[in-house]
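Shown here: the complex without one of its protein chains, the others still in place.
First chain written, first letter: the chains are A and B, and each begins at residue 1.
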Amino acid sequence: MSVDTSKVATSNRTDAATASKPSPAGSLASWADDRLGLATAMKKNLRKVFPDHWSFMLGEIALWSFVVLLLTGVFLTLWFDPSMGEVTYEGSYDQLRGIDMSSAMASALHISFDVRGGLLMRQMHHWAAMIFIASMMVHLLRVAFTGAYRKPRELNWVIGCILLLLGTLEGFTGYSLPDDLLSGTGIRAADGFLKATPVAGTYMSFLLFGGEFPGESIIPRLYIVHVLLIPGILLALIAAHMLLLVYHKHTQWPGPGRTEQNVVGYPMLPVYAAKAGGFFFMVFGVIALMGGLMSINPVWKFGPYDPTKVTAGSQPDWYMGWPDGLLRIMPSHMETVIFGYTISWNVLIPILLVPPLMLVILMLLPFVEGWITGDKRDHHLLQRPRNAPTRTAVMVALMTFYGLAWAAGGNDIIAIKLHASINQITYFMRGAIFLGPLLAFWITRRWCISLQRSDNEKLLHGYETGIITRSASGQYAERHLPINPTSAYTLTARDRDEIYAVEGDTDASGVAAPNSRSEKVRARLSSWMYQHNVQKPTRAELEEGHHHAEHEAELQSGLDHPADGHQFDDHRLRDTDEVPLRDH
Amino acid sequence: MRVLNRTAGRLSRHRRGPLAGLAVLLLGLLISGSLYTAFAPAQAQSQASETDQIAQGKELFLTSCAFCHGKNGEGVPTVRDGYQIGPSLVGVGAAAVDFQVGTGRMPMAQPGAQAPRKKVAFDDDEVAALAAYVASLGPGPAIPDESDYSIEGMSEEEREEAITRGGQIFLTNCTACHNFNGAGGAMPRGGYAPNLHGVQGKYIYEALLTGPQNMPNFSNGNLSPEEKRDVIAYLGSIQDTPEYAGFTLGGLGPVSEGLFAWILGIGGLVGAAVWIASHTTRSKKDKVNA
Partner (left out) sequence: MSNDSHEHPVNAPDGTPAAGSGATAGSSSTTPATYDSHVPSHRESEPIADPGLPPHTWRPTDVDPKAEKRAERQIAGLFVAAMISAVLFVVAYFSLSVGDSWDTFAGMGASTVALGVTLGLSLLFIGIGIIHLARKLMADHEIIEMRHPAASPQEDRDATIQALNDGLDEAGIGRRPLVRNTMIGAVGILGLPAVVLLRDLAPGDKLDIGKLAHTIWEPGMRLVRDVVGTPILASEIEVGDLINAAPEALFPTEENGYPELHGAEKQVQKAKGAIIIVRMDPDDITAGKGREKWTADGIICYSKICTHVGCPISLYERTTHHVLCPCHQSTFDLADSAKVVFGPAARPLPQLPIEVDGEGYLVAQSDFTEPIGASYWEREKQ
């Protein structure tokens, strides 16, 4: 689809892109096409439409910070020596000169103090890693809260979850490399986790470390995982993620002219490409500023790893904080010995069971939702979080769980900053980790449903103008005016929720269908998911509402009858529970 | 103060310049001079004035300390939550008094396991009098002399060695509670290990010697006086070293780093995304074709 550019700012070309003489770019393009035949694919994709919304750019932060990671990472490999061979440090940092340390640590210090820009690059690499994972998470939340993971995008959601897992592992292997005190402490804890694995754990630990902890193999092994194995898989999966994005076309918010059948927005060339390219520079720039101004992982202060030393505030990077928090709030003495074999529940549960379980739950979300709703349609229009109250509440519950576990991982820092007791914080977290998500679920769902009601009120009765009228008898009422048609349409551009009903006889009296049990569970879940939702008004209800409003306006203008704010009292919404819309 | 300070990165290099040597010499003279004026008269005075000082200390003790520590510093036996309220001061020595009173920890506002630093309640003479009195109750560690914890007067090489060794001792014995940066850390049941930044060498030495409150002591049989001196030298050196990497974000490690990555990094970039995707201003005018 082409655009009339005749009226665009005169600095833009106003003539068509086909020049009379083949331009150099044109001849290069034909040279390439003669050999690669790309024109067929390009003709569609160069002007591919991307809808514009800030929340659609969160994944881009992740993409661009990954590019920064690749660039800065390559720079660091030029000096970093991933060896645990013992050397005596003779570099520029006074306080460590003469100390024995691994080559890895010595080269990390060399990059920091003797390579110009080396410290900047190290810090940019580390900040970019923090931002990479954080932006993946924010992007994931956007996708979940808007229902963008529904069919046909479930597989892309799964790829995204795997990217999050790999990003986290990549981060862990990365911050373990300098072999400083903090990273060594982290590796030792990881060794403890491995050893807690039933049956094969001890051998897994010995194989990974090439013998007893710490050995001299772990850093070279983590290094190759960090610079080759995981980045390779990450690149491949990011490519798949993007290809699926292009194939499915981006989701969009509903609105006038924006339907399930189309996508409305700017073409990739030039606007979207410029915005995305510009954003790359901005992400890069912000990371460079952070790298230059804010200290991160000052390995020289930690000193080289020594298994007899430790520092207060020994924490992993933020994305490993939540399993660490779960680890911290486990009660004492959670260990059993069965037939002489030790099972460490205190490590098994928070590290080896709950985090993988959470990841599986996350990956299954679109499939579970699809199964419950029985919805087989493709979805390209996003839902506002309030219009899927149960899903929104489930996500907020998961976030609450995550957030509490995360906070528990920083309980010592919270204790000193808030002058609290780590013991009290831990006791609180032990309860809150169970109750918090439930409470969050309940509050969020009710909140969403209230917002749905308020939307319907706006549709039926208009918005509150703030104009108070006083009738002759002294009654006060606020004037409501209808909202504009665009907003009104946008508010109604959403699906009606259909509670899934069992085939055949819908109620208990029916004959059991072959797989009636799972169907009944499904129907029950569907009803749990949808029954309290507020549906958009029907056309009849809207007309009645408008009629009412006009009538009211007439009355008010005539002032022969007071509009006292009670004129809609009898009105109840269809399909909702029995709570009246307004109870005044 | 000049903001851009060329070649100030290394303390040792800074000191190597000809003028720096002179400055050190002058500083040394100044310090020894003032030390002389501070201590020499006291030494010169007779046994009698020392007794006066103890008497003055006892008077102060009776009004400010005896309520918790007993009239003769014998302590009160009350134990609450496992902590003895007002322990005996017999044998704690002048060093303990100088630390506790000199840093404002004593007298405490209320009994408890943690004695927060606050405004110092006594002047230097009064602290010295109190210390003299408590020291007279029983033999205990004396207030360290400047020479005990200062690395002045050592050769450049010795100094560097001392700092490096001090760093290793610090990381082995102190960081577990006080953190790698000396920024402090959390202890059980609401306790905390305080921040060591800006604490005078004398007080660090005294704390090591006497183990204030819940802190274990590092007596001379544990950490030798030279090792204590090295730790103090290391702490001084990391405070004098420039922050090569920029703002330290509290020096608390990965938790504060994570917080900044989210608030500044993600916050800033989401802000940028909002700007990029926002609608530009629109004109009511229609385009006039040229």
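By our rule, a contact is a pair of C-beta atoms (placed from the backbone, for glycine too) under 8 Å apart; a residue touches a chain by one contact, two chains touch by 3 or more.
Given the structure is predicted, the values throughout are model-derived calculations rather than measurements.
Touching the chain that is not shown, out of A:Leu222, A:Ile238 or A:Val286: A:Val286 (per the contact rule at the top). The chain omitted from view is touched by exactly one of A:Phe209, A:Trp253 or A:Phe302, namely A:Phe209. Only one of A:His419, A:Arg470, A:Arg496 or A:His547 touches the absent chain when the whole complex is considered: A:Arg496.
Contact with the omitted chain, checked across A:Gly98, A:Pro267, A:Pro355 or A:Gly403, is made by A:Pro267.
Among A:Ser27, A:Asn423 or A:Ser454, the one in contact with the hidden chain is A:Asn423.
For chain B, the residues touching the chain absent from view are 3-10, 13, 82-84, 113, 165, 168-169, 172-173, 176-177, 185, 187-188, 191, 193, 211, 213-224, 227, 242-247, 275-276, 280-288.
Going forward, only the chains that are shown with their structure count from here on.
Per the touch definition, chain A reaches chain B in the complex via residues 6-7, 10, 52-58, 60-61, 92, 94-99, 112-113, 119, 123, 127, 130-131, 134-135, 138, 181-182, 275, 278-279, 282-283, 286-287, 290, 292-298, 300-303, 306, 308-319, 321, 409-413, 415-416, 419-424.
Residues 10-12, 160-161, 163-164, 167-168, 171-172, 175-181, 183-186, 188-190, 192-193, 234, 237-238, 241, 243-249, 251-262, 264-266, 268-270, 272-274, 276-278, 287, 289-290 of chain B are the ones touching chain A in the complex.
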